[in-house]
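Here it is: the structure, laid out below.
Of the protein chains in this complex, all but one are displayed in their positions.
And now, chain A:
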Amino acid sequence: MLEIKDLHASVEDKKILKGINLQVKAGEVHAIMGPNGSGKSTLASVIAGKEEFEVKKGSVALNGEDLEELSPEERAHQGIFLSFQYPVEIPGVTVTNFMKTAINESRKARGLEDMPANQMLKLIREKSELLEIDRKFLSRSLNEGFSGGEKKRNEIFQMAMLEPKLAILDETDSGLDIDALRIVANGVNKLRGGENAIIVITHYQRLLEYIVPDFVHVLHDGKIVKSGTKELALELEEKGYDWIKQETVV
């Protein structure tokens, strides 16, 4: 589904990604771990098409189609979803209105009519129950005055609503208490299936107890330095990132 080849990317001439290779197949869950500043969030932003990152070399393709020429919204229409590490606030725009706009814009791009109101309401009800979201929450302004946990839960609610092909969760676990973590993981696991792929970016192994990955990659200094199965995450937790750093030096 997702194929990244020798990806190099910079921001303001600072090289951040230095040759990433990654293949994610439909139905798989990949975890990307690594110390601060290793390029995890940059990788997520580059896949989503954020303009301030310049791709210097290499390619990102979704289902065989090169993404380079596509705008962020076109990538979203292709089924890429990014759960933001720091979701922004949009005052005066309710969660419901935002979701309605997002869904209908994506439908428009696919040549479909707006989703009928009753269907939309049904979908909202279904997904808010899945993520144990209070209905009152949906009529609040997007992320305005939300707690850290509410923001993250709202990101996963949006993911559930949009049903993306490829979801990238950028440190979704930060700021979540154990109950919220369980609810969020439950929402993510519901999306897991033959058709979809998920990339989980995280510092800690904790989230991976709930969302069990098929593969774990360790990112260090803009490169994937180690790949393995879920056991790698445990080993990493035990030995710390210094272990990786030392290994790469050797």
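Basically, contacts are C-beta pairs under 8 Å (C-beta built on N, C-alpha and C of every residue); 3 or more make two chains touch, one makes a residue touch a chain; residues count from 1.
As a convention for this text, contacts and distances are computed from a predicted model.
The complex includes a chain that is not drawn, and of the options "Multiple sugar transport system permease protein", "Iron-regulated ABC transporter membrane component SufB", "Cytochrome bo(3) ubiquinol oxidase subunit 3" or "Heme lyase CcmF/NrfE family subunit" the UniProt name matching it is "Iron-regulated ABC transporter membrane component SufB".
Of A:90, A:123, A:212 or A:225, it is A:90 that touches the chain left out of the display. Checked against the full complex, the candidates A:162, A:176 or A:233 give a single residue touching the omitted chain, namely A:162.
Touching the missing chain, out of A:23, A:71, A:147 or A:229, is residue A:71. Considering the full assembly, A:48 is the residue among A:29, A:48, A:211 or A:244 that touches the omitted chain. Touching the omitted chain from chain A are residues 48-52, 71-73, 75-77, 81-82, 84, 87-88, 90-93, 97-98, 101-102, 105-106, 109, 141, 158, 162.
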